[in-house]
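Below is the structure I would like to discuss, written out as structure tokens.
The complex is shown incomplete by one protein chain, all other protein chains being positioned as in the whole.
Right, chain A next:
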Amino acid sequence: MMKVLLSNVVNGCRVGSITEVGRHGNRVLEFPGCLLYTRCGSAPHLTHDVLQKLDTLPVGVQLTLPTLAEQHNVVKDFQHGIGKFTGMEDSFLYCSVQDPAVREATGYNFNKGVSVWGSGGRIKLEVADFMSIQKAFCPDWYQCLCDGDTVSSDTSNKRVRKSVDRTLNFLDKCLEIHQDSQELKASEILGVIEGGDLWEERLRSARETCKRPVAGFVLDGFQSFAMERETRKNLLTAVLEVLPEDKPRIIHAVSRPDEVLEAVECGIDFFDSSFPYQVTERGCALVFPFSKKSDVCEETMIQSSDDASKETTENQPCQGSNEGTQSQKTEFEMDLNNRQKYAQDFRPVLPGCSCYCCQNHSRAYIHHLLQTGELLARVLLMMHNFHHYFGFFTAIRESLHQGTFQELKAIVTQRTK
């Protein structure tokens, strides 16, 4: 049975670890932490071997249902679970309902179920289908079927209430099946907090979900573009105060460094790593500082804010294609497509970074790979971006243990002079 060991709570931030968790029985998930983002059960662009060259891999892996649902029957026939099917059987597996890197299309959920978008198009999942998938997959944790279609700006209050009702209904039905299932004996189900941006609905969702025997909570519908920063902060704080301390809290699609820090302050434990993937897809590299040590180059930070476009995440295109990753650049990254700056720059992407990419290759080479459309560009960038992002989470945990979280926040969110 999993144990949540809360080391400390500092100004709302929780730091600790979850032990004895998962099918293997001996994994330890440290929080605040992130989960490895995957598509079709693999880290984007990275084979298992290449992935192992990252020395700070998170213990937890996030499987994204939209990229895997189509394999349901194959995995069922395979009979050894999604972990072994995807070459990830040693990892702690969490299955989410949606893909945090891609914005859900709106208007496709219904009373009896929700839609996810696979490569072949729309897949309608009712409770029975959803649970059948989980029984075939046997992940360690899975997010319960939920209706999170509340993030577009024209969502009505009525629609928000419906999302809470449906999600609770799905939870009850899924729990029934879960508790009766042999296959899911070693798996845990997580309840999902919905409610859009409506205070009462969020609290209702939280209180009701707490009454059910869930292993943890997923905070849904809090994406960057769903609501104002202040609103998110206030709602999260309020909701998380209602949730029990001894159960993990996961949030999706809140993945930018500044958003992560804010959410940590509200009491969130786990994040996804969709942001480094999106940065990779646009040919950029994460270079934001999270330490005062010399391995983070301040000069780079200044340079990178030169190429960052206006800080906005509003224009995230919709589901159905990977265009969702071509959203605007942020001030946390540098754009290696920039010929003027990088075509002849033989320094590593981030001087001092210990990742394979920075230890072995130059900005000029990566620029060349991007220009020529070569696959290796994204292999290297993904390695660096994951490495940097995971290092960021290590820094968060360290800062909470050492009482220097506010300093970390200042370093990460600094603007240039």
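Side notes on the structure shown:
As a working rule, a residue touches a chain if its C-beta (ideal position, glycine included) is under 8 Å from a C-beta of that chain, and two chains touch if they have at least 3 such contacts; residues count from 1.
FYI, contacts and distances are computed from a predicted model.
Missing from the rendering is one chain, named in UniProt as "Queuine tRNA-ribosyltransferase catalytic subunit 1" (options: "Translation initiation factor eIF2B subunit delta", "Queuine tRNA-ribosyltransferase catalytic subunit 1", "Superoxide dismutase" or "Pescadillo homolog"). The residue touching the chain not shown here, chosen from A:234, A:291, A:371 or A:404, is A:371. Contact with the undisplayed chain is limited, among A:67, A:143, A:209 or A:338, to A:67. In the full complex, chain A touches the omitted chain through residues 39-50, 53, 67, 70-71, 74, 77-78, 85-87, 119, 343-344, 346, 356, 360-362, 364-365, 368-369, 371-372, 374-376, 378-380.
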